[in-house]
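For this view, one protein chain was removed and the others were kept in their places.
Entry: chain A
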Amino acid sequence: MGSQGGFGQSKEFLDLIKSIGEARSKAEEDRIVLHEIETLKRRITEPDIPKRKMKEYIIRLVYVEMLGHDASFGYIHAVKMTHDDNIHLKRTGYLAVTLFLNEDHDLIILIVNTIQKDLKSDNYLVVCAALNVVCKLINEETIPAVLPQVVELLGHQKEAVRKKAVMALHRFYQRAPSSVNHLISNFRKRLCDNDPGVMGATLCPLYDLITIDVNAYKDLVASFASILKQVAERRLPKSYDYHQMPAPFIQIKLLKILALLGSGDKKASEQMYTIVGDIMRKCDSTSNIGNAVLYECICCISSIHPNPKLLESAADAIAKFLKSDSHNLKYLGIDALGRLIKLSPEIAEQHQLAVIDCLEDPDDTLKRKTFELLYKMTKSSNVEVIVDRMIDYMININDSHNKTEIASRCVELAEQFAPSNQWFIQTMNRVFEHAGDLVNPKVAHNLMRLIAEGFGEEDDTADSQLRSSAVESYLRIVVEPKLPSTFLQVICWVLGEYGTADGKYSASYITGKLCDVAEAYSTDDTVKAYAISALMKIYSFEIAAGRKVDVLPECQSFIEELLASHSTDLQQRAYELQAILGLDANVATNIMPMDASCEDIEIDRSLSFLNGYVQQSIEKGAQPYIPESERSGMTDVSSFRSQELHEVSSHALRFEAYELPKPVMPSRVSPIEQSSSNELVPAPEPSYHAEMHQVASSVPSVSDPGSLELKLKLDGVQRKWGRPTYSSAAPSTSNADIPKIQNGAPQLDAVSSSSSKAVSYDSRRQQVEISAEKQKLAASLFGGTSKSHKRQSSGSQKVPKTNIPAAEKSHVAKNATSDTAVLERTPQPPPDLLDLDESAVSSSAQSVDPFKQLEGLLDLNQDTSTLTTSDASASGAPDVMSLYGETTLNVQSGGVPNLLPAGRDEANLLSGLAGTPNRNGHGENTVTNPTQQLNKGPNAKESLEKDALVRQLGVTPTGQNPNLFRDLLG
């Protein structure tokens, strides 16, 4: 350790760390840190600070910044310190700048010069320190300044320098690929470096490069395979062994690279089979690292061209993972299963119960991973169960990132595999209800389109059934509080289009509901816009049907409110609605045709209906319109009216200046049209509507160009979904996959034969009935899989065959899980005390002792014992902030009397019970000494030394947290 004895820092600094450790709340800690910042600000600007002192200030700045406070006032001093000749100080300076600065910080420019100097240093440690900084701080701009030197260092005699140079170059490549593209061959060269460390480091950049362009590195397949072989055969120095595995980290990197190279390439893959198989066989599956390599092998096998033998051993390994007690291994097993399932779907079936156990595990991480697996193995036969489960899970998630992901997966699966439109709509409703604001708005539009389009042209009754069921479900849902905006938009749109279509509900009922929605969500303008458009549709349908329209009072007040709205959009809609109410049936049918949202809209791009108007204007002497294309190539235009063109060209300058603006201009306002153009051909908005044109030609009052424009824009909002350009691939698949089947009937697999249809139908029925049962879940999740594979051999009767063993198995499994559940439960609740024990399993006797002591002491003092229990319960329901509050570093200087901190932790208890001794540090030490030694375990001498040292510094081991003194490696 350092030169000043102890931990190498001044008393002042130790005091700082101590007081922060003893801070009882975040606020107190902040106060201490802010005070420290003030002190540092003052001190650091003093003239002639001794360098050693300065170094400590910099380290204190690092500490302050680590605790989340701003230490930017001292950055410049850290930068200055990098310039120092003394390597001691330089290193500290470098460390501080790498921790303080991001790559785009202004101060970096002041360090570049120093880095350049240091990269040329004779001392390889200086070079290494500089390279560390290069990796962190050199940005795209400054790469050229150091690049030549870094490249030179690739050939440095010290392997540590070569290694860091490779990593630096890799970093440059990540930052700005173009700057080092010409140097990529260097990585290949370094792969053959004599030093395994350098070789290992080179694998990082190569992995990145191969990810980007596989084909350029196909020639290296043999080299990588042979390196891997040598590593596996322990040809590397013993020092690379890790827990008896030969250089596992290098093996993993190599396997990752091979997976990339062998993907979809049979020839390359064949070169790897032997070595990957060998490694799988040799792997020690009892150690963590062995399993890490094993897992990487499975990833590799699932990525390269499939080999039956390897797949088999991968499946075995997965089975081992899944059967393991360790959650980590289960997690990896599930992940690996997800990878392998694409190649051999039948493998999932063997592990169905394990998968379902994971699905019901209390560990959220594992659960999520399992859902990911289910997502990968979804098909039309099990989509209902899976999506149902996913939504149930989604409802309880709080984290929005997570929720969005699950929601979008539900949507994706539903769109892809929906067995019926009815089911699709119901599922979407659930997704929207619970995660509506997180779903892509496109999904809502898809849903609207699906309801509008139905199954296609042929089956009208099914379509209308679908719509009425949608309407019914929405009328049910709409009364629920706090629905997401997107969902409300869908609801309003559907109610407007189809609310009255089947005659089941009266117009006043639907309009009433719509007004309720608008009122309940009065802050949401979009919803209000949808609602009023829906009202407009319903009223015009009523008018068209020749019925008398009676506007409910609440509708009337809603319309009036919107008439005075600040939103011009809402106002516009309200006025339009009012106008429609005054029209007769014939007009209304034209404006709002029934169920026409999917009709193709004919767009009259030439705007021929305006011809008469244009002609009139020309006759009055207006200039004819010249298309933009002709205007730009003015001189070689030889079309009609060449005279006028000549005239224009004589005013070339003026023309350029005034009339070049886009042709949209003349179409916007009518006065301009009249004055500047005769032949009016504005670029039409793509959202023109057929009905609008009809209106334009038949009802002159509406055909005023200005209002037409506005109107079009507004209506485009709701009509968009019907446009033919909108149709994407997703719904068409759902339609294509699914033959038209009556609502509610389970979907049948199109591939399976007619006899099996009945069977799968039956099995589905059962599953739905008792879905709580695990084996049923298994059957419904995995049944589809087995069907597609076993069916070929065994014809039909397959359901009983898989179901019975599954049931038996699940019975056993259930017993087993309930047992383990009990087992698991017992060790959990007592938090802190047991935590200690658990981490020192290997030396149980040692860790028991202090607690026996503790127990004996407990009886002495009732007060403190209540304190402990309360604490135990507090940490039983862990809350970080409260934990934070009770933390204290067990650093107490013996001299200061008022050190007894908030008596909460068990260790503190110990010192508290020691009572008086605590007042004078020495007495206390006698009590704690044995504990300390025992805790220290195998390394008695070292821990004794440390103990002595610590005491010398006034740090007593029996603060509130004896854990501070625990060996991390118990």
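Simple rule for what comes next: contacts are C-beta pairs under 8 Å (C-beta built on N, C-alpha and C of every residue); 3 or more make two chains touch, one makes a residue touch a chain; residues count from 1.
Note that contacts and distances are computed from a predicted model.
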Protein name, per the UniProt record, of whichever chain is missing from view ("4-hydroxy-3-methoxy-5-polyprenylbenzoate decarboxylase", "AP complex subunit sigma", "Pyruvate dehydrogenase E1 component subunit alpha" or "Serine palmitoyltransferase 1"): "AP complex subunit sigma"
Touch with the omitted chain, as defined above, among A:Val180, A:Leu209 or A:Ala247: A:Ala247
Chain not shown: contacting residue from A:Tyr295, A:Tyr375, A:Tyr393 or A:Tyr539: A:Tyr295
Options A:Val112, A:Ala160, A:Leu311 or A:Ala501, residue touching the unrepresented chain: A:Ala160
For chain A, the residues touching the chain missing from this view: 1, 3, 6-9, 14, 17, 21, 59, 62-63, 65-68, 70, 85-88, 91-92, 95, 98-99, 102-104, 117-118, 120-123, 125-126, 128, 132, 135-136, 160, 163-164, 167-168, 170-171, 174, 196-197, 200-201, 204, 237, 239-240, 242-243, 247-250, 252, 256, 288-289, 291-292, 295-296, 299, 327-328, 330-332, 362-363, 365-366, 368, 401-402, 405, 824, 827-828, 835, 838-839, 878, 880-881, 883-884, 886-887, 889, 891, 936-939, 942-943, 946, 950, 955, 961, 963-970
